[in-house]
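Missing here: one protein chain of the complex. Every other protein chain is in place.
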């Protein structure tokens, strides 16, 4: 029975990883990444590694996506600067 | 099939339910994705509780405890950044039906003691987290 | 089943690298790097698993139970910390890069050539 | 106290220093935090030198070996063999030089972050020393990442500039990816052997024959190390990062960090894979020789084409790394000891050259060869140092770099007769490029180069000075440090004790069985027969030839500037260096496949 759980979790992880890569909008990617974090935590629990699962849970499903979200917010805050190129804020050249 | 296999087979149910949730997170609208995120932590909590029992390891419940704390926190943070907190009956009913249906049999199997108190605590946290983060009317509140 | 976990680790690695190669957004690229790294956790823990084994945590298990390999778990823990910190540092660079270049599209970065 | 006990302290002392600086740095005045930083770095250097001395005069148990935490065979082992301890000492001494150099540098440290820069440098020191001393594969990965993380942060230190950020990001992504590839390889080795120590893995591997798993583990582990060593095609990040990092950081990156990658390849091969269960010697030689030759040639060609001074120096590091890889590839004690001496000499010379470039940057706010044309006539002292550095880089006797080059090319000549010619050519071209830039900048010789002669987009040398404003008078440390480094490089070539110690180190390094017995069984080993690097007539003549060639090339280039024809011919090569992270990652994976293809005949 454990093997079945492991296989399902493995496939879930592989699917989540693929989805995280194919979602090219970082905001969407952050959500998929936190799903990936949880799926990995489940897989690690089935592999009898609760310590690693806890770490992965804390880092993968909370801290990393949060940092990505904050970065996206910083990067997108300027109006009309979705993903295009506009004037750099650096020194004038 | 031994009893431990039974618990693990039960864990398979919420685990498989995560598959459509992944689809929803990856390809849904912002509201859908948030519901998906909410459901993920709820279902993962249930999987972890059932698996801990299936492996006969009460110490694995710590993982579920952390999920029940970080899950709703994550959802609320996302709600803040995506500016949505959709009203989701699906989440509410999954929590209100799924959590007791999982936790109560587990309590029976564990018997009274510290482990049972922890189980009940995790159950309460999962329900409270899911209900608050899927609450009706919360929508206007967090968007500010 | 005998090789599936290893192959899944390989798949995660390659799909993550694919994302890095084709990325049009540096934040997305950093996310892909995190995906790539998760392949190392999967491989590490898969290597240390033993059928019928339980976690080598003897608080609620007899000390003579059959256990999985604790060393790979410790390594994976270290690895996860490394991954989180690298992600933080790279994202900090992306934030500043956006300010100075006005873009997070790797195709539009042209300061260093030749 | 047993000297072996000191081994972990080489890592612990700088870390403690960094923690002290961060905890108190916000309140400390600049001067105090600089002094504290220097004190901790110097204490580490003293410890490392003590270990090195003991490694040179071993007691009954051979060179110092320490199991951290006293966990014999269960924990992590640190090994103070002469080469590893020597590298740790080199790192520490260079860090002291860099901290002294930056004493008057960064005139305006970020407010309320006074201690950050020296603290990061100290952690960098700890990471590099740990990597040089460890005898455990996973521990090596940890220190590999540690030096990486610090280096990314240091490279992007000047956040007000666009270029450093881009360079640091490419550096971070490519190096992290390399580290993950290495970790996959380490995991494969663990799956096979169930061990993590170099010596233990090696012994277990030798109980079975080589197969696909061992080959894959070798390729994966080596890939990450080659990324750090900037071998072709993993090298793209190096010029981008080294050209834009703050000058004191460049001195460390080019001087020792890249070389530690080469050291890692050699160490892992000799201790883990060189036995019957690993990768056969001809296969290893073939793979590394091909990569080394490619790296040396590409580095030299690109180096010659640059006008951004720091980028020019960065490409010369790529070229020299190629030569170091060749020295490792020939798999003889003489190759190792020659290369080790070459690395020592090169570290001093390259750091001195970067230090001179830093002076120019701070005075003129540019390191562009064309823009600086003749402007630095007022700095004759810097000019002399720069010219001496260029000559030493080309392998002029009796510099340490010259002796190292002579010994390494002699060793390489036993493997393939044309390899010495490559050594001469590459060091002449890189030295010539430096001299050309020196002639133009400090002497204003020849015609002022016109910009439109160069085709295509390229990196020019406009930068913000790293000090508060442009420098008026050159502060003492900015001159004393390069002068001291060059003097040290000279001393390496003329003090015979150095050469004999390096020879011994090379012999012990290549003695696989001896290493395993010393680490695991605590046996003292006799030093195998070896020939220490020494001046021979051919070596002296070839060194003089390279220097003469370098001078000729430089003079020719200054007299009659670039032919448009050759520039156009080389344009595709230059375009590969695109600054695009996706490109670099694609090359990294392709490089892994290339390395596989080069080693695959190893499976029997």
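Per-chain numbering from 1; labels A, B, C and D assigned in written order.
The criterion applied here is as follows: contacts are C-beta pairs under 8 Å (C-beta built on N, C-alpha and C of every residue); 3 or more make two chains touch, one makes a residue touch a chain.
In the analysis below, contacts and distances are computed from a predicted model.
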UniProt protein name of the chain not shown, from "Branched-chain amino acid ABC transporter substrate-binding protein", "Sodium:proton antiporter", "Protein FixC" or "NADH-quinone oxidoreductase subunit L": "Sodium:proton antiporter"
Neighbouring shown chains of the undisplayed chain, as defined at the top: A, B, C, D
Options D:12, D:301 or D:365, residue touching the unrepresented chain: D:12
For chain C, residues in touch with the removed chain: 1-7, 10, 13-14, 17-18, 21-22, 46-51, 53, 55-60, 63, 67-75, 77-78, 81-82, 85-86, 88-89, 91-93, 95-96, 99
Those residues of chain A which, in the complete complex, touch the missing chain: 49-55, 57-59, 62-63, 66-67, 70-71, 73-74, 77-79, 87, 89
Footprint left on chain D by the chain that the document does not show: 5, 8-9, 11-12, 15-16, 18-20, 22-23, 26, 66-71, 73-76, 110-113, 116, 119-120, 123, 126-127, 130, 138-139, 142-143, 145-146, 149-150, 152-154, 156-157, 159-160, 184, 188, 190-192, 194-196, 200, 211-213, 215-217, 219-220, 575-576, 578, 580, 582-583, 585-594, 596-597
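Here, only the chains that are shown with their structure count from here on.
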Required steps from chain B to chain D (each step between touching chains, minimum): 2
Between A-C and A-B, the pair joined by more C-beta contacts: A-C
Intercentroid distance (Cα basis), chain C paired with chain A, Å: 10
Distance between the centres, which are taken as Cα means, of chain C and chain B, whole angstrom: 25
Residue numbers of chain B (touch at least two other chains): 55, 57, 59-60
Per-residue overlap in chain D, given as positions that touch at least 2 other chains: 160-162
Of chain C, residues touching chain D in the complex: 9, 13, 17, 20-23, 26, 29-30, 33, 36-37, 39-40, 43-44, 47, 71-72, 75, 78-79, 82, 85-86, 89-90, 93-94, 96-97, 100-101, 106-107, 109-114
Complex contacts: residues of chain C adjacent to chain B: 54-55, 57, 59-61
List of chain A residues in touch with chain C within their complex: 3, 6-7, 10-11, 13-14, 17-18, 20-22, 24-26, 29-30, 33, 36, 40, 43-44, 47-52, 55-56, 59-60, 63-64, 67-68, 71-72, 74-75, 81, 83-90
